[in-house]
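In what follows, a single structure is set out as structure tokens and then discussed.
Every protein chain but one is kept in place in this view of the complex.
The block that comes next holds chain A.
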């Protein structure tokens, strides 16, 4: 009986955030006639696609009771790597060597670089027992610095129409970024709910000691999870770069905070073991709708930040209230 009640509480918390979102939409729709248009709808979805990709990776990490502060910088670095390789290839004048990259090649290289940076995070965390907060904070700085080195501080622009399709194109009437985010979300839902890896992620966050005793290679799981998060940050980086047709050296600054906000609003516990991808998607949508609504309502950017922070607080407080009883 008690168990059933607890599950209900969890569902109730999610229902509450759904209601909050609907109320939010209604308020914005009343105040602005531009909000409920198809164009704006796609616009919102396109904008949140990047955050969804990052937040999904963040959710997996937070479920293991970890955190990744480096995703914003990794996003910038991988976007820049992709753009740089696509545009300039690799020139090694001393060896008189030039390696050119096709579109697919540069995309893969970017994503692999993201995965590798994530794996490095995981390696430091598992091998040297450095707390995730600290090790990914270090990576935040390192990856940003590498981005500056790679771009020499200048944007890499004019990447060609094929590349632009990723961020701005349409497929079957739906923006390409939304397709990408959708596939990422579905894959992540599949992993968390239907695979051994997913179970292990929840087990490690729920009780790491019990997980170790149960014969789970927790280091392997953590490596995979940080690797996935890095690769997803790279996907986000590619989308951002493509949309702007330019890799900005300071892209993605502060994105890790939006991702953590989406995870938290979505009801995933920062102490691990509890939460869901679906919740995070909801969290990302709430943040996206809020951003969009505040712009439509001509709220000053300074106030926008205040409001966003307040919403995060309210969402978490409501969520806590829902879970306690």
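Of note:
Convention: contacts are C-beta pairs under 8 Å (C-beta built on N, C-alpha and C of every residue); 3 or more make two chains touch, one makes a residue touch a chain; residues count from 1.
Here is the rule we go by: contacts and distances are computed from a predicted model.
Within the choices "C-type cytochrome biogenesis protein CcsB", "STAS domain-containing protein", "Nitrile hydratase subunit beta" or "D-xylose ABC transporter ATP-binding protein", the name that UniProt assigns to the complex's undisplayed chain is "D-xylose ABC transporter ATP-binding protein". The chain that is not drawn here is touched, among residues A:102, A:141, A:157 or A:195, by A:195.
Touching the chain that is not shown, out of A:94, A:152 or A:209: A:209 (per the contact rule at the top).
By the touch rule set out above, chain A reaches the unshown chain at residues 1-7, 194-196, 199-200, 202-203, 206-207, 209-217, 273-274.
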